[in-house]
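Only a single protein chain was left out; the remaining protein chains are all shown in position.
Moving on to chain A:
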Amino acid sequence: MEAVIKVSHLTKKFSELTAVNDLSFTVQKGDVYGFLGQNGAGKSTSIRMLLTLIQPTSGTIEVFGYDLQHHRKEILRNTGAVIERPDLYKYLSAYETLQLFAAMSGVKLTKQQYMDQLELVGLAQRANSKVRTFSQGMKQRLGIAVALVHNPELIVLDEPTNGLDPQGIADMRNLILMLREKMKKTVLVSSHLLSEVEQIANRMLIIDKGKKLVEGTVSELFHPDDTVVLIETANQKACEQLIRNSSYATQLIGIDAAGIELKLRKEEVPVLTKMLVENNISILGIHARHTLEDYFLKITTANQHVEPFKN
């Protein structure tokens, strides 16, 4: 696989504060790479270094095989970005905004090409409307169009779902998936919304206090052994007895009114289900309760500010 971004031992210090601490990661061509971390973890600082907004204290960044410090222009010519809020010129129309940023990137498109870009993000009907009249979601989509206007290979999205309503979040998710599947772009997307990253990324990195905690494919990190399954059944006693007498006994975690919890590998779920059905256990529901969010919270508990509420 071809590495599009290769970050090595990246560190950024602001006086006493180390915002990014010896961070290394690699984004492969075609990846939707999730950059996960709680607020203040160092995601935005890292992305800003990647886009040359901030100078690293130490470490190197290579993009498309070039050193960022020495080939800034060539790299940015092939990179599109939306950084945090989709702030654009309120007094310009969507069409003018695209024209302006295309010119800044050194490209000139035809009117039809600009309209195609706006169509892509669902804003063709509002091409001549001023940005000040746009909702947050529309601004975010226009931000994506701006990032794509010069047809870059790499797209960097910093917290693209921030401040969006559920529909806006769904639109953004679909846009990112389209970037990967249809347009074959490499996407680096940062977020603290784990469920979002889980749905769009194929690889991810979790960062906390400026340091890398883990990096890998989503399926690797979302380890099958960590899946917790909650079984709801009409005859819980019989079900419990059956599990205790089976090879799953050691995987039993807890039993309460809500159901029986087991730690299972994903492929064990249908086998267990089959066993229960064959033993006449009426299954009301099976819920894989463990998500990436549990995993994320588990490894970043040092940053937990409020104790979990227990009833």
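In the analysis below, contacts are C-beta pairs under 8 Å (C-beta built on N, C-alpha and C of every residue); 3 or more make two chains touch, one makes a residue touch a chain; residues count from 1.
The rule we apply is simple: contacts and distances are computed from a predicted model.
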* To do: Mind telling me which option in "Probable glycine dehydrogenase (decarboxylating) subunit 2", "Amino acid/amide ABC transporter membrane protein 1 (HAAT family)", "ABC-2 type transport system permease protein" or "NADH-quinone oxidoreductase subunit J" is what UniProt lists for the chain we can't see?
  => "ABC-2 type transport system permease protein"
* To do: Using the definition of touch stated at the top, determine which of A:L98, A:V146 or A:I281 touches the missing chain.
  => A:V146
* **Chain not shown: contacting residue from A:K73, A:K182 or A:K237** => A:K73
* Pick out which of A:I54, A:A124, A:V214 or A:V228 touches the chain that's been left out of the picture. => A:I54
* Among A:L92, A:L193 or A:M275, residue touching the chain not depicted -> A:L92
* Positions on chain A where the hidden chain makes contact -> 48, 51-55, 72-77, 79, 81, 83-85, 87-92, 96, 100-101, 103-106, 146
